Every structure is written in structure tokens, then in C-alpha cells.
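As you look at this complex, bear in mind that one protein chain is not there, while each of the others sits in place.
As written, the chain order gives the labels A, B, C, D and E, with residue 1 at the start of each chain.
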């Protein structure tokens, strides 16, 4: 149950951050922009996530 | 007692947001500006609150 | 143990705020700038802290 | 049991108010440029409502896009 | 009993420090423009104190205005 709560908190934070950033980057509010913004945000998430994981593992060695 | 705590948390958040916004909007810090800012913020609160309530109720139908 | 936790929370918040502010103020990221920024932030902390303490004590009289 | 129901109501009231705090803070910053008097002008009111709608609309679209990406 | 008193002291110390964190973050951002050396200049010091005073003053006025509006 805790696992679900943690995953939920994580998803809520992701949706909040995505909404705020795409609200800023797509002032027109059109579908295409928000779709691109969502995808770019998730790609950026993967880039940052991989890079950070690499750095943390490097530091442990 | 919980009810009081919730109301208190709510009031604290309102005062914090009001202070930060009126600090920004009234760089001179004069009484008249801060009084107008407080009133505008509360009117804005009512507008947003009514509009959001309307949308939530619409979505439930 | 609670004392340690409180001190830790305090130190974490200080390091977070310092990092964010010096990240902004030192876009080049060079050592000298970050060292100066850290020192200025701590001096500023003391100025604000003393001034606030003075005001709180004045208000109590 | 009644306590639980009351707690749930309070909790959802509290969440509702938290959302209003957030929306009002965001939209007040964007729509109220200068404090020239205590009245909210019709333009400002329209801007506030538009800001809320666009924010909620962005939120819905983002959630839909995310669930498409997950498939 | 002593524990409760200690907890209360710790709690108010912690709240005081939380406030300092917030004020310093706000006023450092506004008053320290460039990092040209490790010293806080007299102008910057005056700006920091002014920023704190104006913030606390705004806070007091806002609370007073709110209680007038509620009547």
C-alpha cells in the first residue's frame, strides 16, 4: 500500500510540474504544443535521470 | 480540533500568499496600495473560487 | 534525536537555498564566485537574523 | 464511521481550498498588473477566468498525453 | 512535562529559523545583484534591512486589512 502511495505522490508531482511548465511554454494552449511539450518534458526527464544515475554510480566507485 | 487546524492552515496560507503578492505589487509599501491589493486579491479569490466550483460541478454531471 | 533531526532539516534547507542562489548568481560556476556567494549569503543571513530578532524583541516590549 | 465520513469531507474541502490558493496565486500574478484601486476591472476578471480555464485545460491535456505515451 | 517545554522551545526555534530562511532567500535575491567579492557592501546591507522591514510591514498591514474586510 505504501508502494502505491509513493508511486501516486510521484505521479502527482510529475503531472503538476508538467502542467506548470507546459502552461508557461504553450501560452496559446493548443493541443499540438501541449503534446510536444509533454513529450519533450519526458525525454528531458530521461536524459536528466540517466545522467544523474551515472554521476551517482561514478561517485560510489 | 482538526477543523480548527485546517482553518488555521488555510488562513496561514492565505496570509502568506497575500503578503508575497502585495509585497511585489506595492514596492512603495504605502497603506493605500496594500489595502487595495488585499481587497483585489480577495475579490480575485472569489472569482476563481466560483469559476472552479462551477467547472467541478459541471464535470460531475 | 529530535534535536539532531531539526538541526539536519535546517542545514538541508540552508544548503538547498545556498545552492539555488549561487547557481543563479554564478552562471560561470567558477570556484571564486561560489566561495564569495557562499560567504555573502551567510553574512546576509546574519544581518537578517539579527534585524529580525531585534524587531521581535522590540514587539514583545 | 461518521468520523471517517467527516474526515473525508474535510479532507476534500481542504484539497479544494489548496487548489484555489494555487490557482489564485498563479492567476493574480498574471492578470493583475497594477494596483490602481480596490476594484477588479472587467478586463482583469476576464483574464482571471481565462487563466483558470487554460490552466485546467492544460492539466487535462497533459494527463491524456501521458497516458498515450505510456501505451 | 519538561519534555513538552523542550519540544515547544525547539518548535519555536525551528519556526524562527524557517522564517529567516524565507526572508534571507527573498531579500538576498533582491539586494545582492552581482557577486564581485566576499563582502556585503553598506548599500547591500541597507537594502537587506529595508527588504525585511518592508516585508514584515506588508504582512502586518495585510492581516489588519483582512480583519477589517471580515467585519
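Just so it is clear, a contact is a pair of C-beta atoms (placed from the backbone, for glycine too) under 8 Å apart; a residue touches a chain by one contact, two chains touch by 3 or more.
In this text the structure is predicted, and so the values were computed from the model without any measurement.
Those residues of chain A that touch the chain absent from the view are 2-3, 6, 9-10, 13-14, 17, 21-22, 24-26, 33, 35-37, 39-41, 43-45, 47-49, 51-52, 55-56.
Remark: the residues of chain C touching the chain excluded from display are 14-15, 18-19, 22-23, 26, 29, 31, 34-35, 38-39, 42.
Operating definition for what follows: only the chains that are shown with their structure count from here on.
At the far end from chain C, in terms of centres built from Cα atoms, lies D. The interface of C-E is repeated, with over half of its contact pairs matching by residue number, by B-D among B-E, A-D or B-D. We define each chain's centre as the mean of its Cα atoms; on that basis chain C and chain D are separated by 33 Å. Chain centres here are Cα averages; for chain B and chain D they lie 12 Å apart.
If the chains shown are joined wherever they touch, the resulting network is a simple chain of contacts running from one end to the other without closing.
Interchain contacts (touch definition given at top) occur between A-D, B-D, B-E, C-E.
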